[in-house]
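Every protein chain but one is kept in place in this view of the complex.
Now for chain A:
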Amino acid sequence: MFSRWNWVACGFYLVLNICSPDASGGLVQSCGHIIPESPVLALGSNFTALCILNESCLDFGNIYASQIIWKIKNRVVPKEQYHEINRTVSSVTFNDTSSLATPLTCNILADGQIEQNIYGITVTVGLAPEKPKNLSCIVHQVSRFTYVMTCTWNPGRHTFLDTQFRLRYRWPEEIFPDCIPKDVNNSCTTTDIQFFVNTEIWVEATNALGKAKSDPLVVDPIDIVKPLSPQNVSVNPELLPTILKLSWENWISDAVMTLKFNIRYRIVGDKNWMEVPSEDTASPRTSFSVQGLRPYTKYVFSIRCMKKDGVGYWSDWSEEKAGITTEDQPSKGPPIWRIIDKSHSPAYWTVHLIWKALKPFEANGVILQYEVTVRDKSSLSTPVKKYNVTSTNHTLQLPEGTYEVTLIARNSVGASPPSVLLIPASNSKAPVKNLRTLPKHDKLWVGWTAPNNYVLKYVIEWCLVSSSSDCIIEWQIALGDVQGVELKGIKPFKCYLITVYPLYADGQGSGQSVKAYLKQDRPSKGPTVQTKKVGKAEAVLTWNHLTVEEQNGFIRNYTILYKTIDGNETVVTVDPSKTEYTLSSLTSDTLYTVRMMASTDNGSRTGPDFTFTTQKFGKGEIEAIVVPVCLAFLLIVLLGVLFCFNKRDLIKKHIWPIVPDPSKSNIAQWSPQVPAKHNFNSKDQMYPEGSFTDVSVVEIEADDKKSFSEQDLKPFDLLKKEKSTSEGHSSGIGGSSCMSSPRQSVSDSDEGETTQNTSSTVQYSTVVLNGYRDQTPVQVFSRSESTQPLLDSEERPEDHAGGADSPAQRQQYFRQNGGQDEINTDRPRFERTKQITHADEGDLVGFVQLQISGQSSQPLGLGMEKNTQEAALSNVLQTCTEGQTVRPETVEENPLSVDEMPKSYLPQTVRQGGYMPQ
């Protein structure tokens, strides 16, 4: 308890000691202090500090040196660096001051816990100044009488301390004020300069750690002067055209220094300076005449100066002043060339004389005019013509011949030597050989091999090739001993046509041309390709050449790239001269994408894509398929027709079998009780009134007229039966053909209806196919050869009644052929009728014409009463039997005479296995 109170009292005492004013009047009296007080230390040196405690604090607070703790900033210094010298003094040692920092404090650890600061110092670490080196001085002339001296030096390493530099200089008996630099530590400028006295100059560097002094520089300031450049420079021409006089003022008096000079000059526009030899300007002067200049040329001059003995510095160059030399006569004649236009008339030339303006150094002045003289060498009597021209071209109309043109340029001083151009009648001399070009930087070199003969000079023509404008010719002349020139003004990526003409003393050689580029680039666009023709496995591509402006170089090749949608790209290289190419081995019916690339030496450019689809079939493939198919079809048809023709009897037999004539049948003789049943009602139904659709004319060949059997014509008989008794013997037969209409044909397939529609079918099937009383039916048709009329029983009244029962139908049938109505008004003729039968005299209104071709074309008419509306054509026969055309003809009302009518039917199909007369 006591100890605790003791430490509290000790702390309170310390606070009082620190905070209370001491007896001497100070505000603070600490319990100790550190020596040295705020030292400045050399970097890297060792340092020892002592903390000394006051005795008063020892007595009251039990504070001893052993309790001292040293700190750098807030970091405790290791105890190993402490040394307790006695009970009141503790030291700390640092082997390297670079580890030090500010502040360094001395602290007490009171009661083992409370740390109390006793004292602190600020430690400054730095370096002593190094010896300034490389001191040098220069005296600048700033005005006519004012000079300043600027000295510079190397201040050495950074000292980390405030270091003062001062420039000092003196005479042996005079010390001048120091020059203290402002804001810098390596230079100083002073105005206190006295020439012609050796002055000792040095630099002193001073800081807290020391002082350094540079080596002294002993110099007479006059030897380090940089004078002002000569002022008010002027340039004036002299009488001679090659001299200009340069004048100036020196701003430094001869009393101070004598000067030498340096003069430079150049032509305006030229960057290269020329200098007057230094030995010519080594003496003091204020003017100099520069010689060897070009006439009528603008020169720029500049001048500088320095002390004559060369000790010191050159002044800056003076301002530039320009002057122009006077004119002189032109030194050479203008280069001349011609362009001959023979297009108007071969015998009369349009000669465009062109020449180049002389270069300034050749013209030596302003060219006032050109004098052109033309002499006809082929005719000595022709007077010489002279022209005064102010432009650089002249056009003449000359007859074809050889001319000598002389050109002179004239300025205000005189005339140039003449330029002579020989215009021969023809350029028949040897040309140059091996013409070639080579780009050289931004110029195009044109070289050639000289002809064997002596060449006076060469003319090199060139022009920019353009697709849109004419070739504007530029040209230049080269001497005869050169074999190459460099063309200037050539643009890159442009095509030039270059032509070289050798000029001989007695004529001119023909020109040799070459195309060239200064630089090549890849084309500015690619060719646009399209198809000219597309086949199954090939496609013809076509494109246009790129214009010369688009080429940007020589097109070395075209490349065609094509592919299918999902296929690999195929590349084909094409000669650049071609504009068409055929792609082969393509897949049919496939979409292809093709593009084209033009390539120069410097790259390629691809044109737009083009797509096309190959065809599914190749050329002729469709024809190869269709034609054989058609031929085969036709062949089949033909064979069918032939087959039908050959088998017509068989077909005929199957379609309308031969029906025996009942009238000639023996059946009627041996079986009169069972007359053949003729269902004439069916005929009425077959040809109902109004259902008559057509009128057919059956033409029968003469040879085949018998092919119309009586059976065939029996229906006509039936129609005619009641009108002519002589005709009543004929039995009805269904006339038909393979092409007849169903109503007219006899069909076995319609058995159910034949009894109503086709009388012949019914009667024949009944008669032939059914056997009689247990007798085996005979598979031949039998026909009666009797000329007697049919039995009454055979002509059943119901047949007629049936036929008259349907007048309306017949009428309807007739009306459908209304066009025939009026025709029936004519009295038809009847010539040769095999058999015409009236089904019902009262009902028969229609007519039938039967014409037998080959015998007579007279119609076979069947006249009908026109007063009845129920008349109908009973039947229309139309046969397609080969060689026969059967058509109905008008039947006259007057029946044919008996003599004219056939007495009986003859077997008509004997040859074909038909029935035989019984």
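Here is the rule we go by: contacts are C-beta pairs under 8 Å (C-beta built on N, C-alpha and C of every residue); 3 or more make two chains touch, one makes a residue touch a chain; residues count from 1.
In the analysis below, contacts and distances are computed from a predicted model.
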"Phospholipid/glycerol acyltransferase domain-containing protein", "Glutamate-1-semialdehyde 2,1-aminomutase, chloroplastic", "Immediate early response gene 5-like protein" or "Ciliary neurotrophic factor" - which is the UniProt name of the missing chain: "Ciliary neurotrophic factor"
Given A:Glu37, A:Glu55, A:Glu115 or A:Glu174, the one touching the chain that is not displayed: A:Glu174
Which residue of A:Phe196, A:Trp273 or A:Phe361 touches the chain not shown here: A:Phe196
Residue among A:Glu130, A:Asp220, A:Glu371 or A:Glu486 that touches the chain left out of view: A:Asp220
Touching residues on chain A - with respect to the absent chain: 145, 171-174, 192, 194-198, 220, 222, 253, 255-256
